[in-house]
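Take a look at the structure below.
One chain of protein is taken out of this complex; the other chains stay put.
Letters A, B and C mark the chains in the order given here, with residues in each chain numbered from 1 onward.
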Amino acid sequence: MNETVTVRGFIGNEVRTITTDKGLPISSFRLASTPRRFDRERGEWVDGETNWFTVTCFRALAQNVRTTVSKGDPVLVTGRLKVRQWANDTGQRGTSVEIDADGVGHDLTFGTGSFIRLGGQPA
Amino acid sequence: MNETVTVRGFIGNEVRTITTDKGLPISSFRLASTPRRFDRERGEWVDGETNWFTVTCFRALAQNVRTTVSKGDPVLVTGRLKVRQWANDTGQRGTSVEIDADGVGHDLTFGTGSFIRLGGQPA
Amino acid sequence: MNETVTVRGFIGNEVRTITTDKGLPISSFRLASTPRRFDRERGEWVDGETNWFTVTCFRALAQNVRTTVSKGDPVLVTGRLKVRQWANDTGQRGTSVEIDADGVGHDLTFGTGSFIRLGGQPA
Partner (left out) sequence: MNETVTVRGFIGNEVRTITTDKGLPISSFRLASTPRRFDRERGEWVDGETNWFTVTCFRALAQNVRTTVSKGDPVLVTGRLKVRQWANDTGQRGTSVEIDADGVGHDLTFGTGSFIRLGGQPA
C-alpha cells in the first residue's frame, strides 16, 4: 500500500529546485513538525520530539513552491511517505524519510495571504 | 479515536463567519473533492463521485480563512472527521459530514501566492 | 483525490454479505467510533460524539470478514471515504458515509486470537 501522510510544520531551509534532463522540475525542502502530547503526570501539554521530513515536489507544484514558500514558513503538506535506506561510495549508510508531495499550502492558522490561480494540473 | 482526514478539493460557496457570545470566531465552507480511480476495464483513469464536506474553522484560523479564501479556490484541509446525525423541529432527519479543521491552505499545485505571518497560535 | 481514513471502533450489527451477478462477494457492516477529547475547562478527557460509518468489503476481504467478525467486535478499518447523497423513489434524501475497505482486522488492544493465512490477494 501507499502510506499517505499529512504534516503541519515549518520549513527548515531554502527550497532547492533542479530540472531533470527531460525538463521535469523538482523542488525539495526540509520540514519540521513538533508533536504535542498530554503529560499525565504533569497534567499539562508538552512538546514531543521534532519529526524531520524531506519533502519532494514535482511539475507545477515544484514550480509554485519554489516561488511561493520560504525558510521558516508554516505549511501543510500531504503526500506519500517514503522510507529509504541509502549507502554511498564511501560505505556510509543511512535512512531518509521523504514525502512525495501531492499538495502543499501555507497554513492559515498562522497568517493570511493571497493566491493566484494558474493552469496547473494535479501532480 | 479521532478520525483525522486530509482533503484536497475546491471550495463550493462563500465562507460564512459567525462570532459566538464568548467572542470565538467560527468560519465554515463547503468543500468538494473528486477522487480519481483507475478503471481496469477501460484501462484509464476516470473521475469517481464527488465527496462533499462541511469544513469548520475556529479562532485565528477562522479569521484568516475568512479574509484569504474564496469560492472556487483549491485548498488542502486537515482535521478531525465528524459524522453527525441531526433532526430538526419539523421531524426531518439527516447526516452531516464535517471536518473540524486543524489546518487550511491554498493548494500550490494550482497556483502561486503570498503569505503574511501573523501571531496565530495552533488551533 | 481519494480520502483515505482509518477508524478504530466497534461493529454495530451482524455482517451482511451479498454476491453480485458476476460472483463478486460484498460484505458490509456498521462501525461506531467514539473520539476522546481533552476538556480544558474540566481538565480531563471526555467522550465526544460517536461517528458511525458503513464499511464495505469486496472479494477475499468480504469472505474473510463474513466468517471472522461479529457484532460488538473491536476492529481497525482502513480504506477510502465515500460521502454519498442519495434519494429514493418516495422522495426521501439523505447522506451516507461509507468506507470502501482496503484492510480490516481485530484490534489487539482489546484481545487475542489466532490467524490462518489463506491465498487472498490485496483487494
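Criterion: a contact is a pair of C-beta atoms (placed from the backbone, for glycine too) under 8 Å apart; a residue touches a chain by one contact, two chains touch by 3 or more.
Predicted, not measured: the structure shown is a model, and the values here were computed from it.
Visitor: With touch defined as in the header, list the contact partners of the absent chain among those displayed.
Guide: A, B, C
Visitor: Who touches the missing chain here, C:Asn13, C:Thr68 or C:Ser96?
Guide: Considering the complete complex, C:Thr68 is the one touching the chain left out.
Visitor: Using the touch definition up top, pick the residue from A:Leu24, A:Val97 or A:Ile116 that touches the left-out chain.
Guide: Candidates A:Leu24, A:Val97 or A:Ile116; residue touching the omitted chain: A:Val97.
Visitor: Need a quick check: the contact residues on chain C for the chain that isn't drawn.
Guide: Contact residues on chain C toward the absent chain are 4, 6, 8, 36, 60-61, 64-65, 67-69, 73-76, 78, 102-118, 120-123.
Visitor: Against the chain that's been left off, what residues of chain A make contact? List them.
Guide: These residues touch the chain not displayed: 1-3, 5-9, 33, 35-37, 48-49, 51-53, 80-85, 93-97.
Visitor: Spell out the interface residues on chain B facing the chain that's missing from view.
Guide: With respect to the unshown chain, the touching residues of chain B are 1, 4, 38, 43, 102-103, 122.
Quick note on the criterion: only the chains that are shown with their structure count from here on.
Visitor: Hey, how far is the Cα centre of chain A from the one of chain B, in Å?
Guide: For chain A versus chain B, the centre distance works out to 21 Å.
Visitor: Quick check: what residues of chain C touch more than one other chain, meaning two or more?
Guide: Chain C, residues with two or more chain partners: 1.
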